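A single protein chain has been removed from this complex, and every other one stays in its place.
Entry: chain A
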Amino acid sequence: MEIPRHWRLKKQRYSLQGEICPHCEGKIFPPRDVCPHCGNDARTTFTFSGRGKVYSFTHVTEAPAGFEETAPYTVALVQLEEGPVVTAQLTDVEADEVEIGMPVEMVTRKIRSDGNERGIIIYGYKFRPVLDGAR
């Protein structure tokens, strides 16, 4: 169990905290040390809205350790409305209802359980279809 790593990533996992480049205003998620748009240092935090669209998706049948209980599950590349693309599981949707271009929004869910016996549960972002009339 990698406690320091999970602790370090909590702002990204719970609130999609990325960066905005102070030089070119490019929005960045996941955070990077160097802005991919202009090459300058990127350090200013920016919280993403959590709304986006499915760019592509796949239904994973053969899961790695820690994800066996959840399989099969759908992983998508979600293009956030601010630009960056994030890899995340989709939730609250039937596999055959997913399509490219579908509007989705971030929710916080259980991602995986700890492989050992201490029972630590890792939470983080998943995306679900935007609910009609929700906003």
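The criterion applied here is as follows: a contact is a pair of C-beta atoms (placed from the backbone, for glycine too) under 8 Å apart; a residue touches a chain by one contact, two chains touch by 3 or more; residues count from 1.
Rule of thumb we're sticking to: contacts and distances are computed from a predicted model.
Chemist: Out of "Aspartate carbamoyltransferase", "Thiolase domain-containing protein", "NADH-quinone oxidoreductase subunit C" or "Acyl-CoA desaturase", what name does the UniProt record list for the absent chain?
Modeler: When "Aspartate carbamoyltransferase", "Thiolase domain-containing protein", "NADH-quinone oxidoreductase subunit C" or "Acyl-CoA desaturase" are compared with UniProt, the left-out chain turns out to be "Thiolase domain-containing protein".
Chemist: For the chain left off this view, which of A:Gly39, A:Gly66 or A:Pro103 is in contact with it?
Modeler: Touches the omitted chain: A:Gly66.
Chemist: Against the chain that's been left off, what residues of chain A make contact? List them.
Modeler: Within chain A, the residues touching the omitted chain are 5, 9, 12, 30, 36, 55-68, 70, 73, 75-77, 84-89, 95, 100, 111-112, 122, 124.
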